[in-house]
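Every protein chain except one is present and positioned as in the full complex.
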Amino acid sequence: MSHADLPATVETLRRLREDPHRLGHGAHDRSAPAQGVGHGVTGPASKRIIVGYGFWLFLLSDIVLFSCFFATFAVQRHATAGGPGPHDVVELPRVALETGVLLLSSYTCGLSFAATNAKSVLWTQVFLLITGLLGLAFVGLELQEFVSLAARGITPQRSGFLTAFFGLVGCHGLHVTLAGLWLLTMMAQVQVKGFRPEIIHRLICFNLFWHALDIVWIGIFTIVYLMGGLA
Amino acid sequence: MFGKLSWSAIPFDQPIPLVTSVVLILVILTVLGLVTAKGWWPYLWREWITSVDHKRIGVMYCLLGSVMLIRGFADAIMMRSQQAVAINAGGYLQPEHYDQIFSAHGTIMIFFAAMPLVIGLMNFVTPLQLGVRDVAFPTLNNVSFWLTASGALLVNVSLFVGEFARTGWLPYPPLSETAYSPGVGVDYYLWAVQIAGVGTLMTGINFVTTVLKMRCPGMSYLRMPMFCWTTLAASLLIVAVFPVLTATLAMLSLDRFFGWHYFTNTAGGNPMMFMNLIWAWGHPEVYILVLPAFGIFSEVFSTFSGKPLFGYRSMVAATLFICIVSMMVWLHHFFTMGSGPAVNTAFGIATSIIAVGTGVKIYNWIFTMYGGRVRLTVPMLWSLGFIFTFVIGGMTGVLLAVPPADFLVHNSMFLVAHFHNVIIGGVVFGIFAGFDYWFPKAFGFRLHEGWGKAAFWFAFVGFWVTFAPLYMLGLQGMTRRLQHIDMPEWAPLLDISLAGVGILIVGAACQVIMLVVSIIRRDELRDVTGDPWDGRSLEWATPSPPPFFNYAVLPNVEGEEAYWGIKLRAIETQQMSPEPHYEPIEMPVKSAVGFYTAGFASVTGFALIWQIWWLAAVALVGAYAGFVVFAWRDVHELHVPADEVARVDRARRAAREALMQRLAQQEGAAP
Partner (left out) sequence: MSGLEFDPDAYTGELDQRGDLAPGDEPRESAGHWVRNSNLGLGFSMVLTIAAFVLAQTHLIYGPAIPVALIVLAIAQMGVHLVFFLHVTTGPDNTNNVLALAFGILVVFLIVAGSVWIMNSLQHNMMPMDQLIQLQP
């Protein structure tokens, strides 16, 4: 029997009394111990984890962005419109140099965070500076490549394939450039503010970003350059 | 100096946009003047514009969404009336103007009405339901909002300066390429959506982090209210697919600005790749909109049936299932573009399968009501209307998922009726239900029931009178986006549809009247308990409106339906839990970085649209400088002393005590 004028709270208590075994739903048995299912039983995470995780998600979205450029490259690979093909744009020695430079920068970036962990401003700055210089070298090499290609009439306006090529590689180069700007800002912050919590959180994020860019480059040098050179 | 911008950009020769813009500008000036005269600027700046409080940001999102909803609705009225009068005639809208209207209607409704309203509700409710004090990144939240507002601003500027896209709400190439759309319309679209899209992406990141990493003690995954689950699923989809939108629009911009060949129909470009990529974003996008609405309905059905949500776990499973499968169906938007039968079949089957997840939800909602004590309040009416409307919309969707059937009605009015059926019936009804449901929590008084019910019935009837004829017209072969019609036998149905729009206008007016009446009579509608609906989840444990720190002490959750358990215990034992020990609270300080950044983003967008390169560079540098200044600040948190926390919480406990007494008396009197 039901009393439509009573609030559901009151009605539920009455039903509880009439149906002590809670046939139907067993969630609020107060005698049973609280059972947590899943993670997070201890409340909100620390700021370090929250910031790191949020940035991790941003990286995933950035990787998805790159995946669109990769997919377009895969689709447009043969759309050369009678112009230069993959074989004509690949210069393996330069690519090898770029790869080496970026890998080394990833390594020094990792070391910079080891120094941060050890609370050494000096070594953090030194390794960040090396990372930045290597990044600069990478961007410089890439610009040089684009200029030399353009001198041979190989520009994105030429064909769908070249558009996809310049778009993918250029998007990565743009990311490295912006990361360099961030790196400079971070160095200034470390110098002025020291290792305050929020600065360390930003260094964690910067590290993740730099390594992620190197991971994207692995995809680029394999799919665009090495496999392009095969064709 | 000013790129392509000149006086000819202002449509002096077109009366409709000119008069509209002048009226709009006058309205805006009046509002600004009123605010200045009343001396409200310091308050607005301090408490709203620079606020990082998720509740304030949620309200601002809803306000933005409501204003843009009206703007989009005005476009819809013009389209329906144009088609009703332009039978063997030219109508009152020129083709190039009509094309802008249907493009603006879709763009505004999806990006600047539905998205802000859904995100606004997510913002307001999720941290309260999770029992925490704010989202994971409060300042970023503010930035997201202002970026969305910046995009909305650009769309509205296009009314007065230049033109909007004439390409439909998704600018399909090659029509949207420079060769066929040399004007600035498509650029307005690209930069408005790009800027708002970045804001949405950051919201997605923010909410995934909030739900996964910021829950109050004891709030395990399977104790979260359903709305939190749907927020999580929608936010995951945002993180997964909004970068696709960013990439696709960036490619189209490169084509337009620099003559590249991503999507051109010359030199090896591939226009079909645009359809492919844009729908890889576009289909999950509709689930980003509708999943939070599903969450709202779950809360509403459960609360107003006085029962726990039926099949909670199957609901969670269905939500995550939809989240994943929604990324595997995008080809059904272009079955006709010429892929082979294997591809079409695979995506057709995936599309049909996704209806299973939704079906599970529908049955769960129905069974939640079964045996419950259903109260037909306004949110409940919207929810019931949703079930009826959405089931029919969903079934026409399953029909469209069959490739051979889709070939017949592709791009017809049948399709138009279908997606309005699911988006209005699902998303808009959900937003209105959520609006009525959480309004007392946000403002401390309930909305007027009578006008709310009137609004529902007019909207419900008006919807069907408007769109049922469009289904029939679609089956008779009427394609979408027709500026004039040379089939006189379609006239009766088009007239009925226009009459439906009239009913919808009455419904919209009822909503406005409801708001006004409720504000005037707020004292008798006041919610003093903080729990006006006999709610079940944690947001109802706070006062209405909640203090800016939400919870004096983070709640400790001991089961599903956290607040319901606390409430039952309090009534039965006739006493509240002992007063906790109050400690000082740290809250994030307000920040103007969002407002500045979005201001610079608007300028950048405007400069890029008109190709004023120096201005774009200046604005970008300004935005970067704004970020650095923000990153340099020393004070991040505001200290709320324990006394203040205790004072606020004791008031809440007193109100709560009175409620418990009343309920306990009622229980004692019950047979």
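Order as written gives the chain letters A and B; numbering starts at 1 within each chain.
Keep in mind that, in the parts below, a contact is a pair of C-beta atoms (placed from the backbone, for glycine too) under 8 Å apart; a residue touches a chain by one contact, two chains touch by 3 or more.
Being a predicted model, the structure only gives us computed values, none of them experimental.
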item: Touch criterion as defined above, residue of A:V64, A:L128, A:C171 or A:V190 at the omitted chain; value: A:V64
item: Hidden-chain contact residue, picked from the options A:L129, A:M187 or A:L226; value: A:L226
item: Option touching the unshown chain, where A:V10, A:A45 or A:L149 are the choices; value: A:A45
item: Of B:L26, B:V343 or B:A658, the residue in touch with the unshown chain; value: B:V343
item: Residue ranges of subunit B at the interface with the undisplayed chain; value: 208, 212-213, 236, 240-241, 244, 265-266, 268-273, 276-277, 280, 324, 327-328, 330-331, 337-340, 342-343
item: Residues of subunit A (touch criterion as defined above) contacting the omitted chain; value: 39-42, 45-49, 51-53, 55-57, 60, 63-64, 67-68, 70-72, 74-75, 81, 92, 96, 99-100, 103-104, 106-107, 110-111, 113-120, 122-123, 195, 197, 200-201, 204, 207-208, 211, 214-215, 218-219, 221-223, 226-227, 229-230
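We adopt the following convention: only the chains that are shown with their structure count from here on.
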item: Distance from the mean Cα position of subunit B to that of subunit A, given in whole angstrom; value: 27
item: Residue ranges of subunit B in contact with subunit A within the complex; value: 132, 136-137, 201, 204-206, 208-209, 212-223, 239-244, 246-248, 251, 254, 258-262, 264, 266-270, 273, 277, 306-308, 373, 534, 554, 557-561, 564-565, 567-569, 571-572, 624, 628, 631-632, 636, 663, 666-667, 670-671
item: Residue ranges of subunit A touching subunit B (in the complex, touch as defined); value: 2-4, 6-14, 16, 25, 27-28, 30, 34, 36-45, 49-50, 53-54, 57-58, 60-62, 64-65, 68-69, 71-72, 75-76, 79-81, 156-164, 166-167, 181, 185, 189, 192-193, 198, 202
